[in-house]
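Shown here: the complex without one of its protein chains, the others still in place.
So, chain A:
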Amino acid sequence: MPVVTQSEGMSRRELLSRSGVVATAVATVPLIGADALAEEAPGEVGVRMTVNGTVTPLTVDPRETLLDVLRERLRLTGTKKGCDRGQCGACTVHVDGERVVSCLTLVATLGGARVTTIEGLADGDRLHPLQQAFIDHDGFQCGFCTPGQIMSAAAVIEDGRARTDDQIREQMSGNICRCSAYPGIVAAVQQARKEMR
């Protein structure tokens, strides 16, 4: 009988040390406010980003994704991990006004960046028009993909790229909803789009 040896995953540390691209990117990112990062230990990276309007200095393991930092360190758990591979869109947030999948965004690259999450979308207790529209049109069921859907929709509306239903469907297709609330999502984006003009 054959003997098989398992050594499937390369660790991300190995990957970082072997991959010139990633390692260089980490090393050359301009760290705005790096002077405030005296605590930086060997192998760690100091980053100061603005999260939902609050300046947030952090010392991070270079492997840490924006998603994991938001969830595990800043306790902003509204942003969800659906796949960790950029395949589902549940982790969508805004970086400098653009939608990104936070699972494929390393925090070490975000010095000086403005990050907005679902927690930063509402105006105090007043729901953002998209949040209200998702409720009005039942644009979700289990609610797990919803923060990502809403953040994606906000960027799509802001871009002005989605006017017709078909354009909205296309632009929102990076955000999977397994409950399949898609028709409600399209209706919600249409309603909010008119209110946000």
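Everything that follows uses one rule, which is that a contact is a pair of C-beta atoms (placed from the backbone, for glycine too) under 8 Å apart; a residue touches a chain by one contact, two chains touch by 3 or more; residues count from 1.
By definition in this document, contacts and distances are computed from a predicted model.
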### Query
The hidden chain: which UniProt name fits, "Hydrogenase expression/formation protein HypD", "3-isopropylmalate dehydratase large subunit", "ABC transporter permease" or "Xanthine dehydrogenase family protein molybdopterin-binding subunit"?
"Xanthine dehydrogenase family protein molybdopterin-binding subunit"
### For chain A, the residues touching the chain missing from this view
1-13, 61, 63-64, 68, 71-72, 75-85, 87-88, 90, 117-119, 121-122, 127, 130-132, 134-136, 138, 140-147, 150, 165-166, 168-170, 172-186
